[in-house]
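Structure provided below as structure tokens; questions to follow.
FYI, not all chains are in this one, though none of them got moved.
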Amino acid sequence: MNHQPQPRPGDPEISPELVENHGLNEAEYASILAILGREPTYAELGVFSAMWSEHCGYKHSRPLLRNLPTESAAVVQGPGENAGVVSVGGDWCVAFKIESHNHPSAIEPYQGAATGAGGILRDVFTMGARPVALFDSLHFGTLDDPRSRYLFDGVVRGVGDYGNCVGVPTVGGEAIFDAAYEKNPLINVMCVGVLPVSRLIRGEAEGVGNAVMAVGARTGRDGIHGATFASEELDEDATSSRPQVQVGDPFTEKLLLEASLELISRELLVGIQDMGAAGLTSSATEMSSRSGSGIEINVRHLPVREENMTPYEMLLSESQERMLLVAKPGCEEAVQEVLARWDLQAAVIGKVTDDGMFRVREGDALVAEIPVRPLVDECPTYEPEARESDEVEAQRSRLDEIDPEALLEKAGGAARALLSLLDDPTIADKRWISEQYDTTVQTNTLAGPGGDAAVLRLPDRTRGIAISTDGNGRHTYLRPRTGGRAAVAEAARNVACTGARPLAMTNCLNFGSPLRPSVYFQLREAVAGMGEACEALGTPVTGGNVSLYNETGGTPVYPTPVVGMIGVLKDISRRVGSAFTDEGGEIWLAGVTREELGGSAFLAVCTTDDQGNPIVAGEPPEVVLEAAANLVEFLVTGAEAGVFRSAHDCSDGGLAVALAECAIAGGQGFDVFLDRAPGGDSVSGATLWFGETHSRAVVTAVPEDADRVREIGAECGIPIERIGVVGGAVCRIEGGGHVAELDLTRLSERYKSAIPGRMGSEPVGVAR
Amino acid sequence: MKFGIVRFPGSNCDADAYRAVTEGLGETAVYLWHKSRDLESSDVVVLPGGFSYGDYLRGGAIARFSPIMGEVVEFAHNGGLTLGICNGFQILCEAGLLPGALTRNRGLRFRCVPVSLRVERVDTPFTSEYADPDVPAETFSGFHRAPVVQIPIAHGEGQYTADAETLDALESSGRVAFRYVNGAGEATDAANPNGSANNVAGILNEAGNVLGMMPHPERHSIRALGPDDGLPLFRSLVRAVGTS
Amino acid sequence: MTAAAPGVSSGGGSGEPRLPVWAVEVRVTPRQGILDPEGQTIQRALQDLGYAGVESVRAGKLFDLRLQANSAAEAEREAKRMCGELITNPVIEDYTLSVSEPP
């Protein structure tokens, strides 16, 4: 037998060009030579290429991510595993993670989104958790653009069909429509699972001689080099070089889910991991790296779907619905039995070793032999030049000369502006999306889509969890550090609106090419901002995903950090919704309003510059971390005390939109006077109505509780003021020199018809 | 009183039905594995929602061949109370226990929404508990019916389809158990979420012991989670078994 | 939508010249190498039902169009454009089509 891997007949010769095509630069190739002490085989080159891609190796983000806080008393499993795990009290833990599927969805929206949902589900159930919820954070071009409508339609059907079939409710998400995402949509899916702490299992390969098994779908040629593809910018017409589109098979996923949970609960496994990006390669090497072991596989034993597959292809295929597991000694047969019960096949493809090597054979031939540690953990990292673009600086100061009131006048006045904002698909009702999702399967859903955060009951039947995903690309574009902070602060306060205490978060960083100094600057700043907010709010990061190279034709998307926050609700009977429900209830505004109109939806939706483009300018609202933390405390305290009848934060569209949303949700009008709002007398009318100053929320309480509300505000250091009352069929807002009096039905109609009106009543065909 | 809940590999409302019975109703439930041929002396058999075998071909097309279905068919033929919810309804149609078929929703989209249903009959083993003692029952084609209840749907293939003859037979023999209606109780086209013929949401077999319905009563059977309009259906079954 | 009388456009009442009508059958199949979960499940189910001789099943879609066009060649050209633009998804599907006179 050969002691060194030999080239396989038919393999291309290793040339500088081949190396470059694998996304590896000269220095990286030199490291590979040093690590191996020889030239790599073709298969080995493929393995390095995948593992050292941005997607797997975090080349440009790892140094930045190091600074994020990852620990707290609640964190059971931080970053580095398939998913993060936090303790939510009692015996129960929650596993959760978010992942992007941006590039695949830009090519084939339905399958791209479906397989995105499939991948993140596997990440969660391989921790031993039963997935209980999906969330989708979506960014598309505007709905005037036919291609964007096609992508949006396909993505929503894809997420829906997959989650619906597997039986996991999709209980919330975001949908943002902005020309910045036209060519490169962002599709991030988050999965949340619940497990008793005793079930926790990790992606480890321990115990010399233990069997390594491949389970689930057969391996085909689909998605070869998906990880590398995800790490390049989208080429307008490079259809041929794209990896084969992966097709989701949610039924097989459902079988895998049930079988995995059964294998885990019967304690038959040492470790288990999804074959996700970089397929067999990443799962095998990451599992052995975590355990400091080695792993040896024979690709001849891998069940395949196509003929004549090469080791290179088998190692790098990203065929969906596959898992790698390491069985406990002597348990192979029991494992096979469980899998057979679920009509799944498992093949023993190798074993755990102790020599720290990833060794791949094809029959008797050795095709790869790579030391695991450097392959997995020593991917070269870079901290390239970071420099803010002049353009952004110019945009920030552009508002300085503009009078906000003049803009409001140009927008047709306050009432017109409010109606336009409610008609903006980013702000408008998202029922067109969420009704295509099964939101109530598993009968845990206390609050599905439509509120600030979704709320699910935990198995103990008293506690609950609240979940929200948030991010604001426009704000992040204008001031990345602020945008990073804002994503965390908004997600936390959305969770807190329900009465839940924010506990921990995951995140997905969607940015352009880090090789662009302006983009690397955005990334560095946004991550730093996120970290600051995590510290201040006590919500560590337990994992996440980085998606770079989101750009086409040299134009990156808005830098878009998306935060997925989990909070715990001690007592589900004290849950608070966002709807105005009690006629006669008093409306309070918590938090100070400042003159911060920059980056607002009002500017982007209601105003245009001389060229007719939406105005994306100014300094975005600052995130005062202390105020953010205080507001969370205020919301949680008021809910736990049973004082708040409703709570809704101010975000896109500001106070006026927040009020309208509460009214529409509850079917109750209101009468408010905004000049009384904290800080209300020192800001412009436009800002008072539509400014997006952070750390503010609209809460209601019965009149008898007025003193309690004031007390809680004082205790928590939150300035609050009573601004009006709930009731009637009219929404009346007065303040800052403007008055609007609008029928609730009219507001509601605008809000609910915005997306259906643009999408038409029927599915968009395959148009491109 | 024991409910047997069939688990196909792709069932995903099995646990919900289990909870509706155990938590909502306080009765006993057992799971019946699709490969088994034993109904474990269940008093009522439930075919729950989900995607029994992936259902890429047609909902329920493959499930009807599973070993357990042989037993279910026999049970139903012998008068056993059999409830098919959503995918369970599709399976009952494919298995020939109920007439007609469920095809893709008229709007071609999956829909998950609460809908209003009119309980067309309150004198069946599945619906007796919907009779309101305080409200005199209206009569409709000679059958007593109850007011409107709220129960969610969640399906992509729920358009009830049958030929005219079958529909006539269903209507004239009072075998439409639930109908999609608006808030005022009228079976309008706007209130029809999927294009079902005659706004049919659920039907009975000739003997009245098999019910198939697209809406999910099991999801509205737990007080702590909100409305519980589905619970009377399960209570009706308990009563029916108790008095038989 | 009522089908036109065989071979003749339903036209308008407007006295426009009527174009002949063609039947176009479009057969859409998953592209080579693309996973076909539907075909796979059907194959498995058939084998379970005792049809041991089933070696493979591929599931696709079928569209029957009725098209007005001057000639079969023109109908084919048009139908191909429709397939490229709307009916099929070239990223994951292949298609073939055939034109005939409607039955």
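For reference, chains read A, B and C in written order, and residue numbers begin at 1 within each chain.
Going forward, a residue touches a chain if its C-beta (ideal position, glycine included) is under 8 Å from a C-beta of that chain, and two chains touch if they have at least 3 such contacts.
Remember, predicted model here, so these are calculated numbers, not experimental data.
Overall stoichiometry of the protein chains across this structure file: A x1, B x1, C x2.
Criterion: only the chains that are shown with their structure count from here on.
The centroid of the Cα atoms in subunit B and the matching centroid in subunit C are 36 Å apart. Looking at subunit B, one finds that residues 53-54, 56 touch two or more other chains. Of all residues in subunit A, those touching 2 or more other chains are 249, 251-252, listed in ascending order.
Contact residues on subunit C toward subunit A in their complex (touch as defined above): 30, 33-37, 40-41, 85-89, 91-92. If you check the complex, the residues on subunit A that touch subunit C are 107-108, 111, 217, 220-222, 239, 244-249, 251-252, 305-306, 319-320, 765-768. Contacts from subunit B toward subunit A in the complex involve residues 9-10, 12-13, 15-16, 19-20, 35, 49-51, 53-56, 107-113, 152, 154, 156, 216, 218-219, 222, 224-226.
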